[in-house]
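Just one protein chain is left out here, and the rest sit where they should.
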Amino acid sequence: MSTATTLPDAPEFPGGSRLQRFAWNVRHHPKRELWFAWYVMVVFYNLYGVLFFLVTRVQPPPSPDWDTPLVVQWFDEHHLGLLTGFGVVFLISGMCAPMNALLAYSMWRMSVSRVFAYSYLIMYSLAALPGMLVMAIAMTVGALRADRDPELIVWMYDFAFLSFSGTMGVFLVGSVVWLVAILLDKNNVFPKWFAYLGLCNALTEVVVAPAWIFQRGAFAWNGAIAWWINMVVFILYTAAFIVLLRRMIEREDFGTGPLPDPAAKAEPVKAAR
Amino acid sequence: MTNLAESEHVTVPPRRVPGQPDMWLFVLFEAMLFTGYFSVYLALRTQNEDLFLQSQADLDLRVGVFNTIVLLSSSWAVARCVRAARAGQYRSAMTFAAATVGFGVVFAIFKVGEWIHEIRLGNTFTSSEFFQHYYFLTSLHLIHVLIGFIVLGVLIYQLRSPLRRSQELVETCATYWHTVDFLWVMIFAMLYIVR
Amino acid sequence: MRDKSTKRLLIVWAILTALTLVYVWLDHTTDANGTLHASSVVTVSAIAIALIKVRIIFREFMEVRGAPAWLCRLTDGWVVVVAACLLGSYFIGSAVA
Partner (left out) sequence: MRRTDGELIMLWALPAMLIIWVSAFFLFPGFLHPMSPTLPAEEVAAFYRDETARIRYSMILFNWFGVGLIPTVILLAMQVRKMAHRTPILSFCLIACAGGPPTLFLIANMFWLLGAFRPDRSPELTQLLNDLAWVTFTVLVPYLIAQCLLLALAIYWDRGDPPVFRPWVAHFNVLIAVALAPAAFGAVTFTGPLAWDGLLSFWVKNSAIALWIVVMGIVLAQRIRQQRAEVVAAA
């Protein structure tokens, strides 16, 4: 944690070993709540990547065009990975809460109405259910019994992938809420380019809609357009806001006015010492 | 940074980025995404050329050309609007902004008319691979046009009151609208001309 | 000064429209009696003309001409990248097919 700006009520930063510093930060760091949420977010996205791409292997998604025996075989091969992987997902998906709270806080810190923060908070809290947990439940049930009627297993397969890719509105409207807040904001919490990037992210949710319609080709749920290009945008967008939130926390002064510029702020602090 | 470089030759008018640099990032990024869509389209097209050509024959080039010229005109109008606003001629700027909206509306009407025509011919989103791409690209573009109307609304709102009139914002809005234009120029070439 | 700039905009618009009409000519020369034929020449020239038009829009309408050098280079570089992507996917696709 690079910003140990000591506030009056915090005791002097002791230095010492890594562990001591960590303990000091947990006990006294003025921004500990924000850093907590930020680290939870980073850990969450890392776990998300590992669980979805490596453990359960549901990303990149298999094809919707497979015939029934192939789908059954896929569930067979991934039986243990799916069940344990999604077990971990069920254990940790509550980490969305601090993440969404931090995103809502960024809007709360802006010079805009509280409507934005609360709308975003509720929308994204809702989003995790159809967008992640229902998918995980459908996958778990699909993998649960290998001797189930194959037709039903295919039904679970469709249910899982379509609920995952096909949950669009909450992310679409959520991104728009955030970007409008950024454009209206006068406190400089986020740069304007991130708002425009948010528009790109919102449009990916439009682009994914044909996944509900096509079973093969570029627009299917594993297609070049509906999955690959969208994934690139999503990863860039997520990486951008992780970095920008970090910068926001570093600049945070717990006031209500514009967030100070990091370069401009360095001078007075030095002068005060 | 640029100011330092420019201060050496004082005679040249200062070079500056039109509008927010942030918007330029969006322009290039969004156009890159479209390039991705075009690449997928072109690559798939070569795999099944005859089918694509067969479907493509149902498109009416005249509508495409007309729509392209309409959008080019709208782009011209918004460029005039920016110049007028810069010169302080806000009345004229408002006229050109209104003209831009007018051209945009004509474009949208003809676009929807073309869709209706194609659907009557039996060419729908699910009927052939070419028309998948056709409807996908044109509707995504039309969404950009609709967002463009909001952006132009912001522009007109800026121009209306002497209290606002931020030239930077006017240029930012215009930059967005030009993006709508040049994306269409590329979509037009991709869908109507490419063989 | 102002007159010159509006005149220039009009000329740019005329050039862009003319380039659009080139497409019509291109279209008529390749398609005999209504059936379309695959043609690399048409594809490549369609992409090339589109990108020339995009570059003109960048320079003139979007005023990159008067912008700092980095923006000029960025937009030019972007045009080159797009050309590479489009032609690349077309020719690689053709080679695979």
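For reference, chains read A, B and C in written order, and residue numbers begin at 1 within each chain.
One rule holds for everything that comes next: a contact is a pair of C-beta atoms (placed from the backbone, for glycine too) under 8 Å apart; a residue touches a chain by one contact, two chains touch by 3 or more.
Remember, it's a predicted structure, so these values are computed and weren't measured experimentally.
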**Request:** List the shown chains that the missing chain touches in the full complex.
**Result:** A
**Message:** Which candidate, A:R21, A:R57 or A:R148, sits in contact with the chain we can't see?
**Reply:** A:R148
**Message:** Need a quick check: the contact residues on chain A for the chain that isn't drawn.
**Reply:** 30-34, 36-37, 83-84, 86-88, 90-98, 100-102, 104-105, 108, 117, 121-122, 124-126, 128-129, 133-134, 136-138, 140-141, 144-145, 148-149, 152, 156, 254
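In the analysis below, only the chains that are shown with their structure count from here on.
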**Message:** Quick check of your reading of the touch definition: is the inter-chain graph here a line, ring, star, complete or other?
**Reply:** line
**Item:** A-B compared against B-C, more contacting pairs
**Value:** B-C
**Request:** Go ahead and note the Å separation of the Cα centroids belonging to chain A and chain C.
**Result:** 39
**Message:** Averaging over Cα atoms per chain, report the distance between chain B and chain C in Å.
**Reply:** 14
**Fill in**
Per the touch rule above, chain B residues touching chain A in the complex are 20-23, 25-26, 29-30, 33, 36-37, 40-41, 44, 125-126, 129, 132-133, 136, 140, 143, 147
**Message:** Touching residues of chain C toward chain B in the complex: what are they?
**Reply:** 2, 5-6, 9-10, 12-13, 16-17, 20-21, 23-24, 26-27, 30, 34-39, 42-43, 46-47, 49-51, 53-54, 57-58, 60-64, 66-71, 74-75, 78, 81-82, 85-86, 88-90, 92-94, 96-97
**Prompt:** Quick one: in the complex, what on chain A touches chain B?
**Reply:** 191-193, 195-197, 199-200, 203, 206-207, 210, 213-214, 217-219, 224-225, 229, 232-233
